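With one protein chain held back, the other chains of the complex are shown just where they sit.
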């Protein structure tokens, strides 16, 4: 019953198997391995984007920070939700990779930027000629940090604001698969068809060991990106172990299958909690991450029964006084029906 | 017959097996996995350094750049050989991670800094008060980029210069194991006993998939390092796949066994080439990397026969005019006697 | 009738005279001029801080960005008001000089941080171990960007929050003299006696050509600061022209005299506007900067009559629709009673 994060779960056996197979014999380093071309082709196919520039890195923070540095001049700002991963959980990686860019925080429910708040913010900054930090890209987190999924319309409303001002759009898709499955759309629908320019396409959280694809739909910045990747120590010498993971991940829709399972378990969990009078679900649990408030007593029973998950900061710090507490529960491809049932039993 | 690099060879089955085993069930992320403590303890034991701060990253460039950024203020310079990896092969990662540090290049045979040249350089820079870039760490590459290994005395002579001026010392040990085996000494002998402060302890080139240990013998900079690692997107969420590799690498002296085998094949190759009248060995081939000049005819026979290796830049660019050409031949743990024999046969 | 900014007015004749006098003969460069020691001693005397490290630079942005870079690690954040100059008007200089620091914005009336909002913000960030940007200095703008002056108690309340968390405190004193005159206190009272660690002590806006003093009450970072100043191209070769300005500025209380005059004209302006039924004063006009809303008709009369001042951004963009409009009126040492009377006449 581990709901701590989708990064606490194992990699899928098929991913491990692919790494094992990629280990046979010799392969050229630094992305010249045969798996790289195979895996890149799969990514382009998934996105119906034959001209896309595709690269692999080992962490989601690397994908985000490298893409954003490529899209942002040092004297520009990135517009993102105040709860976004790039603001909250990357120790300033966007600022570091971007040589001192600024993040401008937009509010909105469920960790989705409100398009009007975004428009207001974009309109009101960068207006003092050289005196203030200029406008730069808009970054959308899909699935959001609150477990909600932007609808296609919601994505389109944000990209519309960006385009009004001529700004590029990045999508942090650390949980891309979970979002796509939740929407039942295609990868293209969720990205370039809505005006997204570049995507951090996550693999790690959804059953890989450590691999994220970087996708630029227009390859203008390709060479710059390659230099940035190397310079930031993100280019693997034995690159085949990255490519092989992504190759297996996308083969035979394994990635969607895993996301479907994780989301189904998330839904089951949300349904179970909804039926409990003493549990209260926060945000819209669209995919595989649920925030719920629980009485401390139920929480204690769950933990004593072997469940593992994070509480929000307030609950951690507040000691025994805060009751109920808010918990974050994340399912992954390996979460079983038994895990969920057992956890719900402990709570009730 | 692949002698292109030690990063073109496969990972050792025991390393892969360890990753497979680490994949079972759930594990805490970001270095809180159980393998991390095990692997760190092994590193401390290997170095006889119970207080050392130990971290794992995926690339050698990351290990080098992060250590050097931690040891160097942005207005300081790093002293290194002009052929060193940090100068030649990292696309400016030290400058990027170090917020604009300068590399000052020292000459010397076999890609070893000449201690007198180092002393002269250190003494003559940073002397104009605020006007010039100040002195900072000395970085030693062991095995050197020319395949030579610094003796303990040679390391001591360089650290002595550094200490004369109060400067810290870094060792780029991407091929640490090969060097240690070549010297027949202990890891402690080759590092802190000679006055080295921090080591990039390589695993990738010597039979791992992607893992390098960062070792600070004094843990003063530990917290700063952790922040730098995260901020530069080098901290893995599913960290267990890094730790598990290092754990397997150090268990039962697997790392030394692999290095011994690679070095033995390197020696066999060097011996074979020495016996050929038309081959000429450059530099001192102390470990698993041999530079040799070959007649173009022999080179063609080797390549046509299936051998793979790099030529130096001049040979690549010079087309058909340059003859003989200089080749770099690197063995790795998986190189077989047959590989070497077959290659030597093709040449002769 | 120029109320556009205190940087549109001339330098005081005594300042110019001092520059002229400093021009006689030869002087050592880079701060070794005799005026440097004189002017530094005056700064130390003004602040009753015999051990303070004192430096001169030409712009307020340089003073702020250099001090903050010295007090902040790249992975830390600076807490400041959302309307502060470092956030709004320096094109990201703090982020650039600080190698990618983050600014965390605090709300509060009159561009003063609310101490509770500050405490809440400090308490709630940097709590996720390496995952988020760590806490760093608190920066107070005195006079605020809304023309208000923090009382000593208000400064003390902010530094108390900083000290609770062990954070250093910077004061952006671009209008330091105007604030001090408004409070009728000493420079020491307004700074280190309240727990301020470093000050950007402005001269430019208050009758100099281009000079700001950097003051660190504890000289721990002195050498680092000197290197940062040089490296950021802020160290003048003919440094005497900077020192001479500051020397004249502080001699015989010229700085306070100028600030008193500017503030008196500000008060006269505020009084006059208060007496007009159609004018509406925003914020508390404590020093030499007044924000007031005016009917468009009155505004047109003033401009046509030769008055010069800025409107807020909304007024500029909104064209003819916005009425009344908000104006910013800044007096300086050279503002005359006639300027104010004439302006008030035009409005009424």
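Residue numbering begins at 1 within each chain, and the chains themselves are lettered A, B and C in the order written.
The working rule: a residue touches a chain if its C-beta (ideal position, glycine included) is under 8 Å from a C-beta of that chain, and two chains touch if they have at least 3 such contacts.
These numbers come from a predicted model, not from an experiment.
Student: Name every shown chain in contact with the chain that has been left out of the document.
Tutor: Contacts of the unshown chain, counting the full complex: A, B, C.
Student: Among B:34, B:92, B:195 or B:295, which residue is in contact with the omitted chain in the full complex?
Tutor: Counting the whole complex, the residue in contact with the absent chain is B:92.
Student: So which bits of chain A touch the chain we can't see?
Tutor: 30, 73-75, 99, 130-131, 134, 224, 226-231, 235
Student: Could you please point out the chain C residues that touch the chain left off the display?
Tutor: 2, 4-5, 7-11, 16, 19-20, 23-29, 57-62, 65-66, 90-93, 96-97, 204-205, 209-210, 227, 230-238, 241, 308
Student: Can you list, in ascending order, the chain B residues touching the missing chain?
Tutor: Within chain B, the residues touching the omitted chain are 74-75, 88-92, 95-96, 98-103, 124, 127-128, 130-134, 313, 317.
One rule holds in what follows: only the chains that are shown with their structure count from here on.
Student: What's the call on chain A versus chain C, same or different interface residues, using the half cut on shared numbers?
Tutor: Both copies, chain A as well as chain C, present the same residues to each other, with over half of the numbers appearing on both sides.
Student: Indicate the whole-number Å distance between the mean C-alpha point of chain A and the mean C-alpha point of chain B.
Tutor: 34
Student: Roughly how far is chain A from chain C, going centre to centre by Cα mean, in whole Å?
Tutor: Result: the chain centres lie 42 Å from each other.
Student: Scan chain C for residues touching two or more other chains and write them down.
Tutor: 74-75, 99, 130-131, 134
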